[in-house]
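Below you'll find the structure I mean.
Missing here is one protein chain; the remaining ones are kept as they sit in the complex.
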């Protein structure tokens, strides 16, 4: 078993440092960390995005992220989970979300990380607005991703 | 499609910076990067490891890593792959290998990253020696991981 | 009795407010309260809406009481 450390679920308007976030979930006794790093794409279905704006229902988003972490601990043999989502204006190529999962064995880390990003996109009340040269749209649902 | 950049397969005796490695595979047009970060565990089957030594057949290891990257491109819809493996003496908790995969869609990035680490452990000629208080053992095969 | 209703993203744009207060005659079931809110802002009907009560997704049958925090928003798109 890995040495127990704290999970974390955070929302921030500061740039995300993937490596620093991944290091925070690593206990000395674990074997592998899997990190998902989502970032702003320039094109969605052929339409060019200039930048994105992320908005959250912050209090609820934190609760939902913490619920996902609890569920992940129930469903996967993992040790630590860190989730950080960024809000506000994000330029093309900037990181919008980092999910890092440390586990004694890599299979559980991969499975949990993939499950967490899927569920985050389904349940955590955060929305993105794509801003184009000729307008802007709030994206509703994650079908386009 | 993501903007095309170079893949890389490297072997180094320097400490690995996961975040910096992950950033190198990120093209501006991609959607997600998945990073696997393997590191030195303190206990293997209850026995305490003081430190590890990794050794490689370097010329062949680079070729095998490059083959894995080519195969990954054939089998998964991914854009860039970076693999860096560290050699020499590694202390507990230090990162031994980083595999980062950028893809337009996260599912392919997860699948490719998991496949790459599985194959790397099976085919790339790198060996680790576990050093204990009372001896040392070259690990043969990855069954124990 | 007064309850607070929050809007985010597309629903905030439609309503033109991020937060309103509504006055209910008495404690009522969530379904009925949300129907009343959407009735008041019919421009919301073109969206697929989600509802929350006190920062949890609504079941619909919970009873809304004085001081509760309701929220109306579209399908989420974080990540």
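The chains carry the letters A, B and C, assigned in the order they are written, with residues numbered from 1 in each.
Here, a residue touches a chain if its C-beta (ideal position, glycine included) is under 8 Å from a C-beta of that chain, and two chains touch if they have at least 3 such contacts.
Computed from a predicted model, the values in this text were never measured in an experiment.
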Given that one chain is not shown, what are the shown chains it touches? B
Cross-chain touch to the chain not pictured, restricted to B:30, B:78 or B:124, is B:124
The one residue from B:55, B:77 or B:94 touching the chain left out of view is B:55
In the complete complex, which positions of chain B touch the hidden chain? 38, 54-57, 59-61, 63, 85, 96-97, 117, 120-129, 138-142, 145
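Criterion: only the chains that are shown with their structure count from here on.
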Central chain (distance from its CA mean to the mean of all protein CA atoms): A
Centre to centre, by mean C-alpha position, how many angstrom separate chain B and chain C? 48
In whole angstrom, what separates the CA-based centres of chain A and chain B? 22
Residues of chain A that touch at least two other chains are 38, 117, 145
